[in-house]
Structures are given as structure tokens and as C-alpha cells.
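The structure under discussion is supplied below as C-alpha cells; questions concerning it will follow.
Part of the complex only, each chain left as placed.
Labels for the chains are A and B, by order of writing; each one numbers its residues from 1.
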Amino acid sequence: MKQVVTFGEIMLRLSPPLNYRLTQTPTFEATYGGGEANVAASLTQLGMPAAHVTCFPANELGQAATQHFQRYGVNMQHTVFRGERLGLYFLEVGASMRPSKVVYDRFDSAFANLRPADFNWEEILKDASWFHWTGITPAISAAAAQACQDAITTARRLGITVSGDVNYRRNLWQYGQKAQDVMPGLVEGCDVIVASENDSEDLFGIVPQEGASHSFTSMAEQLMARFPTVKQVITTRRETLSASHNQLKGILYDGKSFVESPSYDIVPIVDRIGGGDAFIAGFIYGSLTTHDQQQALTFGVASSALKHTIHGDFNLATKAEVDEVVKGNTSGRLLR
Amino acid sequence: MKQVVTFGEIMLRLSPPLNYRLTQTPTFEATYGGGEANVAASLTQLGMPAAHVTCFPANELGQAATQHFQRYGVNMQHTVFRGERLGLYFLEVGASMRPSKVVYDRFDSAFANLRPADFNWEEILKDASWFHWTGITPAISAAAAQACQDAITTARRLGITVSGDVNYRRNLWQYGQKAQDVMPGLVEGCDVIVASENDSEDLFGIVPQEGASHSFTSMAEQLMARFPTVKQVITTRRETLSASHNQLKGILYDGKSFVESPSYDIVPIVDRIGGGDAFIAGFIYGSLTTHDQQQALTFGVASSALKHTIHGDFNLATKAEVDEVVKGNTSGRLLR
């Protein structure tokens, strides 16, 4: 079976127990995650082979992070060990009207200092069915942007489906190049793009036509006109009623039809981090195993809803569990 | 004061902290419980003497389980120590649309291998006011079914009230006899039966009459016709809005009138395990201390609602706390 390949930074995540604040906690829980690796790990839990490609420092923390993903069955054999430090982030978990908060400490990480030539993409991608990247990677450093570009170009040449989550975070772009200059080159090689109207406006200057009945459709149409390889644009709509209570659905435009998933009510939220990544993993899984984009989209959103009930950065739900939610069973009835 | 006597298996329960999944947890919390013993422990917390009868392996875990129930005042003096292993179960606690999940590891336990002759029921029951059993026990082994039958027969002869929670779990019956053949002999000696329409259909082939206005009443009437010692049939109705949010009420039929409790809204659910057992304990308590079956039923459901807010297998609520809920005070206002 061919594997999905993802590429990006993995960080050590440190969070106080329960809802303790960063300023008061005497202990941290440790786990590991990153937007792209979360997609890979969520896929292996669904039963689909996946490999993640990254760069770690050659120390105990790089080893611990490798082992964490190996544990969940992610193929980590292409990890490059070079550099000095593992990026990390601190997560404070909110409740009710108090937001969760992420404090990053990721600058100058081993990943930021990777060398593009260390990655032999021909070799890495030779058994791949799909390649996934996000807009975080090109934001980290010129080297990371270059490696990402190399991967996309190679994947395209090998005929592999490519998806990109543009995920624009303004304050990450600090190494001297502009997202607006870098991102178009990366999107050019993609089949599937995850983007909201805001992302599109900020990155590509695309604004929904005045008077368009659906802003998303209007945006997606312009995006597809600009980047002709793109066949599907998707995103989630999240209603944030509180830090503990969200509603979530997904939408998709393929150039012809607008598709919408059911909306799921999530209360209480156990761990919101990686919700978007679980959506993408579910959508990739659905796309590769069915030929029905409505099914793929709903599978993605149901995956994401379940992720919110699971501790850690990625979705430990199985295919059977997601199917149950897709079927409409959200009763949470005790299983014996 | 006479004591309530219960009989059945007690298991070690192992659960990950918080909402962690079984596949990710590095620690387990340990507690002990079993459907019948939970009734006994819930009763001692309400102030009513209760004894539990069981069979444990003669090792440290059998001792720890004995001590756990002794701690809460359950009379464990009739415990038989024989056999090799304590049954156990793993509990994963869900949230929102993700169900809680129980993985059993109870086959070939000391209790399954008990010897009926080890239990001197005349002696055990000599100070009893009430005897309670469940359909779990006869499902475990022929020996357990025989000991249960002996207990019921003796209790009946001594004029003790007998209640049975039929609690049909198809996949437990694996030792070669059918529930449909074994259960009628046990129900024959009972005064109170806990059963839903599904249980009744599966076990006794009893189906509510077509066109009956209340399916429960119709079922209960037929059950009482078939087993003439039965004077009350009770059950709970649970609305599972999610793993974190349920609504619960209780219903009863005594051959003449249909009785219904108020419905309680439970959100968030702290620990759902043993909710049914807390209901039965509350009903037994109410029945023995009042002569009003409406009061007994409501006391049972209020007990069960409170159990859902308490960690562990049984109800640590006091009579005063249940009374407060019965009076309609569900405000949870801080007590100083």
C-alpha cells in the first residue's frame, strides 16, 4: 500500500496539567506535534501508511520526538539529525471565556536550520500516493521554504497528489522574505488547497466578488483561476461559543459544486490543538478510499470533531470511530 | 439493624487519568467494583448495613479489593479466598461524542471458578433483610449460576425480599448454557425485577402488546403473569445527549399503577460507571425506609444522578445529599 508523506517541523509541547495557567504550574505534560506530522499520525491511526519527513537535533529530545511518532506507526526513517535545538511551544488550556494560549519558542530550531540538500525527495517520495505541506514551513526560514518547494516540485513530477494548508500566520514570517512572494510558487504545484477567505485575501489579494452569494465559492473560483492545477478548495467553519464549546463544519468547492458537511456540536472540548490537522487527515483518507468528495469532507469534519475530545496534538480515533460519527451517532453511549 | 446482602464478582478497574485513551496512557488509576458490590457500598454510604459475598484469589489483589470495600463499611466477612486471578476491566473515559469504553479481562477469574459449596447461605443470610443479585453472575460460569440459584432459593425460604437486575449482556454468556434457559429459574424467586423491554424480549420472549399505550407497562404485566412472585418491575430511562451530558428518570409498575420519577439533567458527567447500581441501591434504601414506592423510585433516580458526579464505581453520596436532590435542589450551590 502506498503511503502519504508529510513534511514539516515537530515541536515539543509543554502544557500545565488541567486548566492551570503557565504562570502558576509546577509541572508540565510533555507531548510532541506539528501541523504536518499531526496529519501523518492521524492517518496511521485510521489505518493508512504515512511517513513524516523532518529535521531534529541529534540529542535526546530529537530521539524522544522520533520515538513518539514511531510509537503511533508513523514511518520516521527519513528524519535528518542535524542542528542544535528542538523547537517547542507552551500550551495553556483555557475554559469558558478564557482562551487557550500558545507561547512559541521555535526560532533557530534544528528544522529552521535544515539544509535542503539533505533531503533526497526522489527517494523519499518514490512510494507516495499523496504529499501534504502547510504554510508554516515556508514561514520558518528560507531553507525550509526551499526544501518545501523541492518536495512539491518532485511530487508533481512523480504524479503524486499534493495538498497544501496555506495557514497564514503573519508573525511567523521573520526571516526577510514575504509570504506574498513565497507562497504563490508553492501553491502552483498543488491539487488541493486548504484556505479561508482571509488567508486568500492576505496572501494572494483575492477578494470575494461584491454581491457574490457565497464568499467562499467566489474566492475559490478566483484561486482556481489563478492556480490552474488546484482542483479542490476546502476549509472548516468554526463557531467558537467558548473555549469549551465549539461547533464545526466543513465546506468544499471543486470548480463546479459547493459541498457542505453536517455541523458537529463539541462540548466539552478536551484538547483543541490539531483540530484542523485532523480535518485534513480525514479528508485525505476519505479522498483516497472513496471517490465521493461529500463523503471525504464529512469524514474529515467528523475526524476533527473527535480530535477535540482527545488529548495531544493528533487524532487517536480509528476509522470505525469516525464512521460512527459520520453515521450520525454522536450519543457517546458507553461501549462494553 | 438487619443488613442487605449482595452476591457477585468484584473486579479491579484500571482507568487512564482524565480523558486519556487506553492506547496513549502511561498510568492507570486503580479502583474496585462490580454491579452487586456497588449496590452494597452505595447502601453503606446511605447508612444502611450491607454485606457483599464474593470469591477472591488468595493474593495481594484479593486483599486490596477486600480492603477497598471494608474501607467504605461493607461487611466482607463471608469472602471466600480460592482461585488464581482477580477479574479486571479497563475503562477509557470519553467526552462529547466520543463514548467511554470498557475492555473486560474477566474470564477464568477466581469468581468464575468458585465452588458453590463454599457458600453457606443459611448462615450468610441469617440477618438479612434483602438479597440482591444481577444477571451478570449466572452469565459468568455454571458454578456462579448455581451459587446464585442457591442464594435465591435460601433467601426465599427465609422470607427475605429478593431483587434481581436481569442486565442481559449477550457476549458474556460463553460457558455453554443459554441465558434463556438459566434466567427463568432465577427470576422465579424474586420480588423486584429490574428490566427493560429489550431485556424482556431477549430473555423471556416477552413483547409489549401491539397497540399498548405504554410498552413498559405491557411488558411488566406479562412478566408478572409469568413470574407470580414478582411484585414490582423497575428500570431507568436514559437520554444520552453525549458522553458528557445525559438525562435520567426511573419508571415502575407494580401490577396496578405506573409510577414515574422526575427527570434529572446531568452535565458534566464525572463517572458514569455504576449509575444503574446506584439507582438500585437508592430504590432498596427507599423501599426499606418508607412504604411509598414513588418516594423509593425518586430516591433511586436522585441517587443515580449524584453517582454520575462521583469518581469510582459506587455512590459516595449520603442520605442528606440525596434528599436535597429529591427536594428539587439541583443548584449545586457552594456549601460552607
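Note that in this section a residue touches a chain if its C-beta (ideal position, glycine included) is under 8 Å from a C-beta of that chain, and two chains touch if they have at least 3 such contacts.
Given the structure is predicted, the values throughout are model-derived calculations rather than measurements.
Assembly remark, whole complex in this entry with 2 chains visible in place, copy number of the identical chain is 6.
One rule holds for everything that comes next: only the chains that are shown with their structure count from here on.
Chain centres here are Cα averages; for chain A and chain B they lie 46 Å apart.
Per the touch definition, chain A reaches chain B in the complex via residues 18, 264-270, 305-306, 308-312, 316-317, 321, 325, 329-336. Residues 18-21, 23-24, 94-102, 104, 169, 240-245, 268, 272 of chain B are the ones that touch chain A when the two sit in their complex.
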